[in-house]
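Worksheet for the structure shown next.
The complex appears here without one of its protein chains, the remainder shown in place.
So, chain A:
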Amino acid sequence: MRKLDRKLLRDLYQLRGQAAAIVLVIAAGVATFVMSMCAYRSLTATKDAFYRDYRFADVFTSTHRAPDALLPRLRDIEGVAAIETRLVYDVLLDVVGMSEPATARLISVPDRGQSELNQVYIRRGRMIEPLQSGEVVVSEVFAAAHGFVPGDQVRAIINGKTQSMKIVGIALSPEYVIQVQPGSVLPDDKRFGIFWIGRRDLEAAFDMTGAFNSVTVRLALGHETARVIDELDRLLKPYGSVGAYDRDEQLSHRYLSDELSQLRGMAVMAPAIFLGVAAFLLNIAVSRIITQQREQIAALKAFGYSDFEVGAHYLNLVFVISVGGSIAGSLIGFWMGANMMGMYEEFYKFPALTFLINWPAVAAAFLMTSAAAVVGTFLSVRSAVTLPPAEAMRPEAPPSYRTSWFERVVPKRFLAPEMRMVVRNLTRRPVRAALSVVGIAMAVAVMVLGNFSLDAMNYMMEFQFRLAQRQDLTVTFVEPATESVMYEVQNLDGVLESETMRSVATRIRFQNRSRRIGIMGLLPDPQLYRLLDADEREVRVPEFGIMLNSKLSEVLGASIGDEVIVEVLEGKRPTLTMEVSAIVEEYAGINAYMNKRRLHEVLLESNVASGAFLKVDPNRIDAVFAELEERPGVGSVTIKDAMMQSFEQTVAENILVMRSFIVMFAAVIAIGVVYNTAKISLSERQRDLATMRVMGFTNREVSTVLLGEIIIFTVLAIPLGCVIGYGLAAVMTAGLDTDNYRIPLVVSRNTLLLASSVVVVATILSALLVQRRVKRLDLISVLKTRD
């Protein structure tokens, strides 16, 4: 081993505390990056393979009832590589042991041979026997939620008749990697399940022989999706098409895409924060070593080491630290990534979700950390290299101080000499002091960022499901219900309050932008399904005009007073021009609302309802469920509390895992920055402190000088960190803003308090570590040598 390398190892050993702290900070950044990128790769690869192998469709559409005879014409559309027609119906399911009904989506599979598109993967059991009546295959999450195994029986209420079905297999589908009931924002494994059933069974049950109500298409390569969609819409229009859409609007695919973009965002943000902090820590540590080793550098150069060799020596020191951080970070990242796969397996159902290591990302991590290390230390290393030997031999000039602006403001008698030392140390190197403050602030910010998602989630749930929507149940009807059906439902024993709504599929346009949405017609002053503005104030439904939710308004670029074009995709398909009368706040979905009576007028229909919102006496809720299950017209029942609970349970568990990572990382940053800063202060002021000790100052008094600085840093860093954290949260909400949901920018006081506390604790811990050194100051040797 070259002697210079041996020196490097020994220097590193001397520096072990600080080096370890920096390695940890780098590791935290690399771990997050590697985890996100590996999870990204794993999820993408698994998704792509599943989509490909099980032939996930590109375009989807549904109609009311279209004849099979139309199929050849659809197949002839240019750009269509494969097409499949099928029947899809949502029905109520009567599950033993569950009083409330669940919704089953029945999807037909061909009676002979495989489906052409959206094939199912059989996890257990078998596929339906050709032409075997009464057999179903059920989706895995739903089966798991109820403990169903092949051989079990379930009862569905199909067209008003209870029909028993035998589960023969448990399956997955690329179409339902995540199962979210339309109209709902959250998955509810227990109350929404997918059932694949022989086509003949469904045709019989719904009287659809020789007809279909759902079309899925796989596109040929290189064809424009929009043209195919237009053609499909044109051909299916007479049969009640509500408009074709591509994967971007397919729920399961959209949730996956959102998750992937979230991982991407994390992969960008984490290294930016952690490597920035690491670069700064390396900067202060290395410039300190170089100051201390001036004479050694001079000697090396005097003996003939070249500038390059000296520079490389110090850069190598830095590389050892950065590579150490990268290796540790990658390993932690792999571990976290593998854990993340476990979490994903609860949400996203694939035949096999395997963890793949993203080697290019690992390489990128190594390059990034090295770059950050070089950026952080370049100037100090250069100054060491360019110092002429003779000058370097002489000790560095005593640091010059001056009275700071601070003291001109604060009268002298308020500042003890110890505090004056602290203040002057800070003002002498304002940039370094500022960077230390920013570094500690980043720890606070990371904590705020990590916990804010929970705040946002809580607020979103509170706003959407408690403040705005106050119903207990949402009932939808298979066909628009007449007044008599409404009357029956509203007067069920146990229903306390009720409101009806009319929902209609439309395409809404403003200028060159358009979206497929459902417009909901509401009563003028709804009390169960309320509309609120951003300040949580109730918005009345005006007689005329259309109300957009904030997301739709943003997507279309339309605001109050603008005129939007609404093409109704049902019934007589009128096209209307409507003025935007209000913008309402909603955090999930893109929706529009209007006056129900007015909606009936434009649709040229009588007073009908697509669904109803019910407030139910909690003691009689089971009776209400039983009644609802018996009504043939009822298509689905959504139970708000159950949905929220099931979601909170799953999410709470995962958030807990993520939070412990984040708290750990924030502590790593805080300890890294505080410990390094204190360590450097100690090293720089060793002589001052020892002198004070010699002159009779106690350990505690001397520590004031050392820790006063750290305390000031922390006190300044906490508010700054809260502000930065808030800013990062804002960036994150903007990044995660999708059509599915928007994340409100809400940071609770508890989050700020928790973030501050973690940093305060980290500060105290590292202060204690350093303070131990004060006790061990070698008073004599410090006085004998020049600094």
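Keep this in mind: a contact is a pair of C-beta atoms (placed from the backbone, for glycine too) under 8 Å apart; a residue touches a chain by one contact, two chains touch by 3 or more; residues count from 1.
The rule we apply is simple: contacts and distances are computed from a predicted model.
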From "ATP synthase subunit a", "Lipoprotein-releasing system ATP-binding protein LolD", "ArsA family ATPase" or "Spermidine/putrescine ABC transporter", the hidden chain's UniProt protein name
"Lipoprotein-releasing system ATP-binding protein LolD"
Per the whole complex, from A:Pro417, A:Pro430, A:Pro618 or A:Gly727 the residue touching the absent chain is A:Pro417
Pick out which of A:Arg432, A:Arg687 or A:Arg773 touches the chain that's been left out of the picture.
A:Arg687
Cross-chain touch to the chain not pictured, restricted to A:Pro399, A:Pro574 or A:Gly727, is A:Pro399
Against the chain that's been left off, what residues of chain A make contact? List them.
397-403, 416-418, 420-421, 424-425, 428, 687-688, 690-699, 701, 779-780, 783-786
